[in-house]
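Next up is a structure, given as structure tokens.
Below, a portion of the complex is reproduced, with chain positions unchanged.
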Amino acid sequence: MPVTLAELARRFGAQLRGVGDTPISGVAALNRAGPEQIAYVSDRAHRQLLNASRAAAVVLRAVDARAYNGNALIVDHPQLCFARIAAFLEHSDGPRSGIHPRALVDAEAQVAATAVVGAAAVIEAGAVLGEDVDIGPGCYVGAGAEIGAGSRLVGHVWIGARCVLGRNCLMQPGVVVGGDGFGYVKDGEHWIKVPQLGRVVIGDDVEIGANSTVDRGALSDTEIGDGVKIDNLVQVAHNVRIGEHTAIAACVGIAGSTTIGKRCAVGGQVGIADHLSIADDVRVLGKSLVASSIAEPGTYSSALAAETAVRWRRHVVRWKRLEQTEQRLRRLEEDVSSFKEEQR
Amino acid sequence: MPVTLAELARRFGAQLRGVGDTPISGVAALNRAGPEQIAYVSDRAHRQLLNASRAAAVVLRAVDARAYNGNALIVDHPQLCFARIAAFLEHSDGPRSGIHPRALVDAEAQVAATAVVGAAAVIEAGAVLGEDVDIGPGCYVGAGAEIGAGSRLVGHVWIGARCVLGRNCLMQPGVVVGGDGFGYVKDGEHWIKVPQLGRVVIGDDVEIGANSTVDRGALSDTEIGDGVKIDNLVQVAHNVRIGEHTAIAACVGIAGSTTIGKRCAVGGQVGIADHLSIADDVRVLGKSLVASSIAEPGTYSSALAAETAVRWRRHVVRWKRLEQTEQRLRRLEEDVSSFKEEQR
């Protein structure tokens, strides 16, 4: 059901220009938007597509609005305004509804009347799907798992038994929540598996990227707080706890039992060792290794930037002969010290 | 079928305290254990939950047993004892049995009478599933692949044609065994694919973590030895060989044709270059790069730990000006040397 452009202006504090009655039913990119869709402009590349757009309206800055004759919402931060409009208008990107005839829903699963289950999805006994939950094709929801209202599993997602997702979560394709943690004890030269008996408990508004993995806890649970955003191919080990609104970029690995604070930002390919405690508001730059706990907010790094291989090798050689460099320095100090002695 | 607590004490060499006839049918975490389940205590956090637990019995150290009145197995290493009990009691975490009506098993696949195949799983012609094999929902077992007795594919696992798993293996969700190796030859500026004709051959008691990938060999096979444990999101390239009882943490990448010895421990995010040979009993610390073969057992590293970004940048600046530092040193040496000359 569309809303009017005037309603969007009022709701999101934008300055309206043009026809306030224009119906808006969705968002789209500038070059693909149709007559009931709203688009936005925030960089140079898209500015030039502006007057060719068929969008019903465009969200833009005042400076860009001058060069455009169509319906507009004028704001200081077009991308943020557009993101809010999108969240308001779009609850799902597909017209699916109900349970697909080729979905496999156990008779003892609880599925809300408004929930959607796609083709070839498997829902086990005791699983609970809340209102407006959207389980995409080929997903698996284990026995006793709970998926909160409004959450969406895009496709090929695996949620293990007893794991819990809050409301309005979004799991991208291939995500695995609730695989076993990597826990063994040595018995001679053999590794004996420690049963992984905990769950994964995920808060509200959490997004996890494609093919990322979150292991279930060994005894207690692995916990991901409200509003956490995790990118693709990230590993979250057993008993990790991640605080609210923390963002984690792609290819990060977080080892077992580590606690990460709130509002942290972890760059791509960062590694965080096990059993650490990271404070709130910590930022770790891409490819760094966090090897010990961090008690203070701030920015941390151990990343080295690439140079030409020739120059890089020279830098490494000089570093690796620091022992000799220090010895030369010591000899000089002795020489200079004996000069001084003599001069007295 | 439950066993008695006395039987467990006898079998695993524990000191029994309490009612030896207590029936035990499974393991659980202390705070979730029911009246036929055994739990364990090994750290402070769980000790305080001890007297509130409904567990039938608890495995713990003598020092912890003093503060507890219930049935107990007293041992020096509770986690190890518990892990052994779990392996003894639990052969599967689900009550599934037989072939799910929505599984797709080719008429020419050989499936043992005690094997289980879940919903939406696909078993191709010539595949062999041994006794007590458990193929979870949405798994794929390719033509001619062999899955040894007691092995379990948890769900969404892909085993390529002709690949072989030994007995009692455990493949976590999303594992891919037997994708093509990354092999091309240059033809002008084009890359021509080298057919990947080998297999993956995996021994007994191997566990592979969620979304990890093991490529098939180019001509000969990729081989993983008995008792190897591999964590999540690990890449094992074509023709790699991994020795028995080696453990590999998450996000590791092992490049083509490298051989890793027995009982090695590879830390998270380690990279190991191609065509190397790593000895037995080698330990590589997390995030290191192994760029050449390792002939001696021991611990190896090239990891750098994060500091505040400000301090880190200063360290890097001082390193990168070592050329000037060395020049200054050389000039000093010349000066001092000429002083010495003059003093003679």
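Each chain gets a letter, A and B, in the order it is written, and its residues are counted from 1.
One rule holds in what follows: a contact is a pair of C-beta atoms (placed from the backbone, for glycine too) under 8 Å apart; a residue touches a chain by one contact, two chains touch by 3 or more.
Since the model is a prediction, treat every value here as computed from it, not as a measurement.
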What is the copy count for the full homomeric complex in this file, when 2 chains appear in place?
-> 3
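Everything below uses one rule, namely that only the chains that are shown with their structure count from here on.
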Mind checking the centre-to-centre distance between chain A and chain B? Centres are C-alpha means, answer in whole Å.
-> 25
Provide the residue numbers of chain A that touch chain B in the complex, in ascending order.
-> 104, 120, 122, 138, 140, 143, 156, 158, 160-161, 174, 176, 179-180, 182, 184-187, 189-195, 197-198, 211-213, 215, 219-220, 233, 235, 237, 251, 253, 255, 269, 271, 273, 284-285, 288-292, 298-302, 304, 314-315, 318-319, 322, 325, 328-329, 332, 335-336, 339
What part of chain B is in contact with chain A in the complex they form?
-> 27-32, 45-46, 77, 79-80, 82-84, 86-87, 90, 93-94, 102, 118-120, 137-138, 154-156, 170, 172-174, 205, 207, 209-211, 227, 229, 231-233, 244-245, 247, 249-251, 262-263, 268-269, 286-287, 303-310, 312-313, 316, 319-320, 322-323, 325-326, 329, 332-333, 336, 339-340
